[in-house]
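Mind looking over this structure? Questions follow.
Only a portion of the chains appears, each positioned as in the full assembly.
By letter and in written order, the chains are A and B; residue numbering begins at 1 in each of them.
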Amino acid sequence: MTPSWIDSMLTARIYDLEQPRFAGMPIHPAHRPGYFYALHRRHRDTFLPNQHGPRSSASGALTMMEHSGTHLDALCHQANELRLFGGLPVDNEETPAGFKHLGVETVPPLVSRGVLLDVCGHKGQSVLPAKYGITADDLTSCARTQGVEVPPGRVLLVRTGYGALWCGEEQVYLDAAGVSKSGTLWAAERGVIAVGADNMAWDVPGERDPDTGATLFGHLHLLTEKGIYILENLNLEDLARDRCWQFAFLAAPLKFRGATGSPLRPLALV
Amino acid sequence: MTPSWIDSMLTARIYDLEQPRFAGMPIHPAHRPGYFYALHRRHRDTFLPNQHGPRSSASGALTMMEHSGTHLDALCHQANELRLFGGLPVDNEETPAGFKHLGVETVPPLVSRGVLLDVCGHKGQSVLPAKYGITADDLTSCARTQGVEVPPGRVLLVRTGYGALWCGEEQVYLDAAGVSKSGTLWAAERGVIAVGADNMAWDVPGERDPDTGATLFGHLHLLTEKGIYILENLNLEDLARDRCWQFAFLAAPLKFRGATGSPLRPLALV
């Protein structure tokens, strides 16, 4: 009665693209203090047999920036000359509790096809050089070698190799390679619905667009002009190891009303 | 090259089972203060053309209990006579930063088939009476009428109708109908991997197991004895409206290391 594709999906191999979350994981300086979990109620606290029988309960409290760990950037996260995607002036949109429009609660579940371009592997490296800028040529060449294309509607994932360093020195991770302006334009021209990388910010840390002076050109172009979401801090190691370049991509950002992003746990299924 | 079932999946209808998240949404008294989002950096704060060109960035900070909004309970959330699932004594497992084992980071992505039993609709009501306890007979009768079965490995969702009241009076929502002991046993016997409902706690508020004196019998039985996850505060209204009883079920709790639960955005695809 239910569709037969579900049976196939149930036998698919699942790749978990989320990095683990813990106090001490790398955090972008703009998003400190980042992440903190405190176990609050413990089992002995609530073990009251007269009240609850043999049952007890434990729980905790999270303090976290919405841009901590593996996450998605909502469109309202960035502005261009103080206008959001679609031209909305920021001054009309900001409230203490978040944005009136384009908050992360407006992002649909991402249920699509995904493509991985393993630029790091393509170049025969275990990790790209610090602050290396992945160019359009890198992406073209990598796609050709892998034998894949990036048609419209895809989620495009790019591997720098820094995902393997998530639990290491924070500064090394913060200085990761990223996607340069030409690489971002290449992705946008292909009509992808989202891009992602295994680094802190998709973009190359510190790179500046010579035309506008913008830092984080990808953030500016993708979020404010193209309406393309950005996924950050992905773990692409297993996909790369298995040379899995194409897959079903599933990710569902949480609907924090008005927030500028959301942690998520993206999955690739093959 | 990629599996053909993905094409079918891409044309599926997607049901979003997550309730919106906002300060003021219903919170279980044990999990106050619940949820708070503060927009922190605003666009004008970071609009510094000399430094960043035309680009500016906004972001915020979340304070939230892991059991706020639509969420999944990890196995360590409950204990039975101070032992977790598998018999682990709680005293060895708790740390300030969370549990050593059975934390929510150990929950695999839920990629499975799901079944909805719309008990509320089956009884011809828009919402079940406050604190009504859904019995095994209710579930059997509902399944028969709907023409569905609940084989092992499924995610079983039960509708009380209270999901429609998420944005209303908190106390009304807290006093929702739930699944009684017999209903929980019925579900567990079927070998489901997770259960969920459109109320705060799956269980009937205030109900007590006559045998052990336990409150929240479902929490006790499912999490500590059966290893079955519980999903809470689901929105099942659209599924019920469309009489969509069987579907692909997708949900991916975040890997908060050591935490006792995680917010998530479950999806049903048909």
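To be clear about the criterion, contacts are C-beta pairs under 8 Å (C-beta built on N, C-alpha and C of every residue); 3 or more make two chains touch, one makes a residue touch a chain.
This structure is a prediction, so every number in the text was calculated from the model and none was measured.
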Quick one: how many copies does the complete complex have, if 2 are shown in place?
-> 4
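Rule of thumb we're sticking to: only the chains that are shown with their structure count from here on.
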Per the C-alpha centroid definition, the whole-Å distance linking chain A and chain B comes out as 24
Mind listing the chain A positions that touch chain B in their complex?
-> 1-6, 8-10, 12, 14, 16, 18-23, 30-31, 37-39, 41-44, 47, 49-67, 69, 76-82, 90-91, 94-99, 105, 108-109, 111-113, 208-209, 212-216, 219-220, 224, 246-248, 250-261, 263-267, 269-270
